[in-house]
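Omission of a single protein chain aside, the complex is shown with its protein chains in their original locations.
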Amino acid sequence: MAIVMQDIKKQYAGTSAPVMEHFDLTIEEGSFTVLLGPSGCGKTTALRMIAGLEEVTGGRIFIDENDVTDVDPGERNIAMVFQNYAIYPHMTVRGNIEFGLKNYQIDKEEINERVNYVLDMTGLSEYADRKPSQLSGGQRQRVALARAISKSPKAFLMDEPLSNLDAKLRIQMRTDMIQLYNRLKCTFIYVTHDQTEAMTMGTDIVVLYKGMIQQHGTPQEVYNNPSNLFVAQFIGDPGMNALRLSDGGYVGFQPRLAQFGKSENGLNLQGTVLTNEFMGHDCMITVDIGCGSIVMRRRETRKVGEQVSLFIPQENLFYFDADQNRTGTVQTGEVVSVFHVDD
Amino acid sequence: MTDIYKKSLLKKKNPLVWKIAECVILAFLFILFVLPFYYMIISSFKSTVEAMRNPPVWWPAQFLWGNFADAWKGANFTKYGWNSIVISTCVVFTCLACSVPCAFAFGRMEFKLKKPLFAIILSDMMIPVQCVFLPLFILFSKLGWLNTYGSMILLFTYSGATIFFIRNAFMQVNNEVLEAARLDGASELTVMYRVTFPMVKPVVVTMALMAFLRRWNDYFWNLSLTTNDRVRTLPYAIQALNAATDGALPRWEVTMAGATMLMAPMLIAYIFANKQIKNAFIYSGIK
Partner (left out) sequence: MSTIDQIDFRTFRKLELKQHGRAYKILNGALKNPYVLIAPAVIIALGTTVFALIFCIAMSFMKWDLIRGTIEFVGFYNYKYIFTDTLFLTSLRNTIVFMVVAVFIGLALKVVVGVFLNKNKPGHNLVQTIMFTPYIIATVAIATIFRYMMQPTSGVFNLILSTLGLPTSDWYLGAQTALMSLAFITIWQGMGYGVLIVVSGLRSIPDYVYEAARLDKSSKPNTFFRITVPLLSPTLFYLLVTSSVAAFTTFDIVAMMTDGGPGTSTYMLAYYVYMQGIRFMHYGRAMAASVVLLLITASLSVANFALAGKKVHYQ
């Protein structure tokens, strides 16, 4: 039992080209699937199509093997938490949670039971009779969560729920959410552009770009085994350095795996240090190698302006073919330029 | 917790039915609000016989432009129109001249008795006109101020609503711009008049428009504060045409022509600037 998006096409009225086409995605039941990508990549669109808030131009959506493509959002067995919480400003916390339950025609006692249960779970019991304007951002977020939990849905959909919170609160809520996931043992579908969030919370990562799935795998897979240049450069802090080769292919390496010095077995580069940022545990060093600049993360520092030699061992090199897809074949040629996917 | 859902149902939509209903309702509203205007304008061109014909005439056999001339003469448009123009334009200037500094003072200055004084300023928004017009009539007649331009213009120089909204605009002026001006060496007076005032210009223009509109369309005050025709304005004249239709041989077409001419300036302004006018009214509505 899972959520399946089958051959989905999305085109906005009045536009000439679809934003999404031949999009196939299967979300495993009970997984914490993160839809990750830069803004405009289609992750929120995909989520909203699953929710039923966005019309599907072509293709079908299945929840638990039921075709829900034409079904109202309220009948799909899912709950959603929005980026700006979307709680009803004129109702109390309790009223917000009760509203949906009343629409499902559950009897009063059960409603009360559920409401009290979720209030307790999210730590909002003492705020039950307050209005949203009297709550902080974090509390409002928890109201949105409580509302979602109370419906005991098959899946929780979340659209960047933590981006409106300040940094400290965000980290705390992240842990709370993971605990919630472990407790409810439900399917979570989570949209974010923050790859740290994605990697720490998700069991499955779906990397999206320009309306297409770039890779769908575990965080480890996505980090250690990127399937194309976009994923390689999007994931990681910072992402992979990529060098274009004269024979058309690309070679990439992770900033932490580049070392100072020379080696016979691997890729050798030389250049001038441009910047040296102290990150605490290590330093982020940008080196101008003539045809562009690459980033390294090492514990040793170098002075700005210093001439350095660096190498990457052969086993740490990633090769990509001319179509920017990952390949096992060693690409040949001279380094032509430094490459970034969003150029 | 137990599952609260039933099996998902396939929902059928009926887009076509809704679309047709939507068009019908739109058409109905359109006709409801355009019909009177169309009928008024088209009837201005009818002949006397056509104007009274049963069933009504939708398109006159001939377009009698002469009706407008008749209305102009019959309602003495030159005289009343002039009065309307004089009063409306003068009020716009005096009202703004009086309201803007006052709004500035209430919006950006602190002084003793500010609250009670502001209550006085808002008084005309709170007291119904019926309580006020009669005492003013008696007062003006004792002072010999009835039937004068001056008294009408003076009365409307004060407008609580105008001051209120311009005050709000002043309160929203960004302080930092003023401080930058002060740092640039501008005197306090310059800051007041040459920096702050221009920043509320849009609101002031809106208020000017509304003041003009209110005076141009005003019937009640013009009627109450006059005993002869010296300073009576167009709405009065048109109403006189209306009253004439209760008589023996009503010339509806002339009355229609007169009303059309009265409406024309506002209507034309609205056609060209409808967004601004609408915004003007919304702005003054939402607090």
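Chains here go by letter, A and B, matching the order in which they are written, and residues are numbered from 1 within each.
One rule holds for everything that comes next: a contact is a pair of C-beta atoms (placed from the backbone, for glycine too) under 8 Å apart; a residue touches a chain by one contact, two chains touch by 3 or more.
All values derive from a computational prediction rather than experimental measurement.
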Discussion item. Touching the hidden chain in the complete assembly: which of A:D7, A:E29, A:E55 or A:D72 does that?
Written reply: A:D72
Worksheet item: Among A:T26, A:N66 or A:N84, which residue is in touch with the absent chain?
Response: A:N84
Practice prompt. Give the residue, chosen from B:I85, B:V195 or B:M263, that touches the chain omitted from the document.
Written response: B:M263
Response to the item:
Note that subunit B touches the absent chain at residues 23, 25-26, 29-30, 32-37, 39-40, 43, 52-56, 98-99, 101-102, 104-106, 109, 111, 117, 120-121, 123-124, 126-139, 154-155, 157-158, 160, 163, 185, 187-189, 192-193, 213, 216-217, 219-220, 223-224, 234-235, 238-239, 241-242, 245, 252, 255-256, 258-260, 262-263, 266-267, 270, 274, 277-278, 281-282, 285-287
Worksheet item: So which bits of subunit A touch the chain we can't see?
Response: 51-53, 72-75, 78-80, 82, 84, 86-90, 99-100, 103-104, 133, 147
